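Can you keep this structure in mind? I'll have questions shortly.
Note that one protein chain is taken out, while the other chains of the complex remain in position.
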Amino acid sequence: MRDQVILRVVSKITAPFILVFGFYVIAHGELGPGGGFQGGVVLASAFILYGLVFGLAELDAIVPRRVTDGLAGAGVLLYVVVGLVGIVSGYRFLDYTPLRVTGSESAESWGMTLVEYGVGITVASVMITVYREVSQAGAAEK
Amino acid sequence: MIRNHLPALIVIVPLLVALVMPVLGRGDKPWLLATLASWASFAMTIVLQVQVSGLLRNPAATPAIISYPIGNWQVPWGIEFRVDALNAFILLVVAMISAVVTFYARLSVAHAIPPERVRFFYSAWLLFISGLLGVTMSGDVFNVYVLIEISALASYTLVAMGRYQNRKALQGSINYLVLGTIGAGFFLIGVGYLYSVTGTLNMADLSTRLEPLHDNRAVITAFAFLLVGLSVKMALFPLHGWLPDAHGYAPPIVSALLSGVAIKVGAYIMFRLAFTVLGVEFTFAKLPTGPVIWLFATLAILVGSYTAIQQTSLKRLLAYSSVAQIGYIALGFSLANENGLTGALVHIFNHALMKSGLFLVAGIIAYRLGESEIGALAGLGRKMPFTMAALTAGGLGLIGVPLTSGFVSKWYLVSGAIDRGLFPLAFVVLVGSMLAVIYVWKVVEIVYFRPASDSAAKVTEAPWSLVFPAWILVGASLYFGIDASLSSGLAQEAARFLLSQS
Amino acid sequence: MTIIEFLLLDVILLCLLIVTSVTIFVLHNLLAATMVLSLYSLVMSLVWLNLDAADVALTEAAVGAGIATVLLIGALVVVGAEERKHPLIHWPALVLIALTTAALVYGTFDLPPFGAASAPAQAHVAPEYISQSVPKLHSGDYGSAKNAEDQPTSDNFHGHVPNLVTSVIVNYCAYDTLFEVAVIFAAGVSLVLLLGRRVAGNGGEP
Partner (left out) sequence: MPFFELYNYWIFILLMMIGLYTIIASPNLVKKIIGLSVFQTAIFLFFISLSKVAEGTVPVTVPPAEVYSNPLPHALVLTAIVVSVSTMAVALAILMNIKQAYGTVEEDEVDQAEAH
């Protein structure tokens, strides 16, 4: 598909919008349907689209394997760290109280937001890894 | 501060280390971190055991129950970790075996897995351990499902890693996956039925709300499905079909943890549901659980031992022996009296030591010889004296020779059967031991009384970093055969706790 | 939407589910079976939407009809898309299924009626999730199950998250969710272990 100029241009233009939409879905989870998992899938789809159009090598150039490997762990790590903050500040594991936004009536907490982003990061990186491994296995078969 | 958060930290430490594994390089660093994490969990488990057990406090007291509501949400709304005499004991077994096996893993993994994958291997390994530790403590039935699934998912992959030695590992892995997922599905249906009639997922809350519902047909169905699902996970006959291939062809350290610990965790959940959630009254008086389980337990002991005799591969022999040993645990469960339960629980402890030790020995043999056919062991008694002594000592434990820990468990089981007046069951335990004599002797005879083949002539003793951990486990199993006061004391405490729940 | 409309839609969609699932079994072309599976997922997500589970429906549509389909197609490229013909009747399986069905149906007779507002699942625990007034404990200590310090505080969590499902996921069931993400991570690690990097000259490997 590398010769398809329209595809190349369109996918380059849409990728940032898909990314923004992904973050929107993650952030929107508290208000309506959506959340970390769904948003993560959307985020990954931007990269997968890029990989489909420009090939795996190009995708590796933008997001090296080490980055996705690291981020896959980092997302869960963010989640665990939010949990540990609860312990360190004298509450229990996964207690979001210390991460509350002070002065906010709705008692919205950073904990919930960070946790959602943690989920999104892991889901997105694993989806990219899955796409990579499966399409590589398919390419090796040919 | 740490003292108050042990239930959360025991699970989180291995998980945390698993997460950073993929960014580590090659070399020994992944192994070192994994070992540190598993020993840290083990150390915390010991502290937790002391906090819970009445036996280890001075003066001896009744065992405590520790509740750790995660996120500080009040139970039953939030998820709770609940540690009592029963799961503190199981937790100790899980953490202890994981720690020793991880310590052993370095050379064995380097031998079995391509170097660029080793760090991912340890990542999956720690996720497996973390899941098992979590299942043991969780007080929420759906949380148990999620944790069972994470440890199972990691173990499917770990089993498949045996393909570098034998492609049959892949077949074993996919069968394990399909059956394991169906088993988990059945468990989930049971959870759903219970939820629909009680409206709760918390085990303690379930047990109070189920009290008036013992005649409810949905509860009976739920119990049946939970039992079947868990029987798949613990490989109770006739649902053991996945075990021999998965345990027989996985990398040795994976077999050690699967056979020693993973199937026991399934058995633990069965104890938990039958005694503390549904209650003795419902499980054993209202439903014919006792006879059904002892029927299958008997068949497991006889068929498992008999099939073990016919095996030509050491690891498959050990795998079939595990089928039989799960039979003993189920037998003790079905007796539902103090001696029977003590026997089952102490056998969980003893068998974990023996079987993991023996799989580590099988790993040493694979490391030195590159195969695990029993015929290849001929004459190794002189070439690898320490390894073969461990093999023999572990084998004697499987038989249940006096002064080994296997004897202690069988003693309790036989007395439990006699207490109930079920003499045929006591007889089955004895027949099982006779069959074990045959399969153990088959190996020992080849090791010590056959001349070494040409290829074996150059074999030397394995490095101490492999032999020593194997001997820790086998040695411990010998020690707890001679002085069983600690192991059977804790098991007895747990058994009394279970019987006091109804 | 009236009850009748709801039931009608539910029944029609459920019939579609039966048709698609049987078709999946009968088809010998695995690519076709994959397509029908994604149809099954889509219909299922419509059923769930009809049953008020918008979040789940969205996820099922993305996962079942999206990710699972892509995964299956990727796998079929490698393993081949044609299933060998086999007899459709498998007696041991039929016996097993008959027994399982009997056990499950036996249990349904004591389940609360479908949609009942008085069912235990609706009456216990759930109201506090919906009003987001779950009591919160105060201390970080424990000693025994009934710790005197562990009284609910007046400082309840009155955070109001409009999406109640998200509220349950990230608050009360946060631990499940943590391990859900860990499962995804485990799947990623597994794929690297099982498939990874077998093509020579790949980048990024140290």
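Letters are used for the chains, namely A, B and C, taken in the order the chains are written, and counting of residues starts over at 1 for each.
To be clear about the criterion, contacts are C-beta pairs under 8 Å (C-beta built on N, C-alpha and C of every residue); 3 or more make two chains touch, one makes a residue touch a chain.
Keep in mind that this is a model prediction, so the values were computed, not measured.
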Review point. Out of all the chains shown, which come into contact with the hidden one?
Key: A, B, C
**Study point:** Candidates B:I46, B:I65, B:L170 or B:L369 - the one touching the absent chain
**Key:** B:L170
Practice item. Mind listing the subunit C residues that contact the chain we can't see here? Key: 3, 7, 10-11, 14, 17-18, 21-22, 24-25, 30, 33-34, 37, 40-41, 44, 47-48, 51-56, 59-60, 63-64, 67-68, 71-72, 74-76, 78-80, 83-84, 86, 88-90, 92-94, 96-97, 100-101, 104-105, 108-109, 111, 113-117, 119, 121-122, 125-126, 129-130, 160, 162-165, 167-169, 173, 176-177, 180, 183-184, 186-187, 190-191, 194-195
Revision key, fill the gap. In the full complex, subunit A touches the hidden chain through residues 31-33, 37, 130, 133-134, 137
Point to revise | On subunit B, residues whose C-beta touches the chain left out of the figure | key: 142, 145-146, 149-150, 153, 156-157, 160, 163, 167-168, 170-171, 173-174, 177-178, 181-182, 185, 188-189, 192, 195-196
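Just so it is clear, only the chains that are shown with their structure count from here on.
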Study note, to complete from the structure: Distance between the CA centroids of subunit A and subunit B (whole Å) is 36
Practice item. Indicate the whole-number Å distance between the mean C-alpha point of subunit B and the mean C-alpha point of subunit C. Key: 29
Point to revise | Two or more partner chains touched - positions in subunit B | key: 5, 15, 18-19, 21-22, 68-72
Practice item. Identify all positions of subunit A at which a residue touches two or more other chains, and write them in rising order. Key: 66, 69, 72-73, 76, 80, 83, 86-87, 91-97
Exercise for review: Would you tell me which residues of subunit B are touching subunit C in their complex?
Suggested key: 4-5, 15, 18-19, 21-22, 25-26, 64-74, 76-79, 82, 116-117, 120-121, 123-124, 127, 130-131, 134, 142-143, 146-147, 149-150, 153-154, 156-157, 160-161, 189, 193, 195-200, 209, 216-222, 224-225
Exercise for review: Could you pull out which subunit C residues touch subunit A in their complex?
Suggested key: 54-55, 58-59, 62-63, 66-67, 70-71, 74-75, 77-78, 136-137, 140, 157-163, 166-167, 169-171, 174-175, 177-178, 181-182, 184-185, 187-189, 191-192, 195-196, 198-199, 202-206
Revision key, fill the gap. The residues of subunit A that touch subunit B in their complex are 66, 69-70, 72-74, 76-77, 80, 83-84, 86-88, 91-97
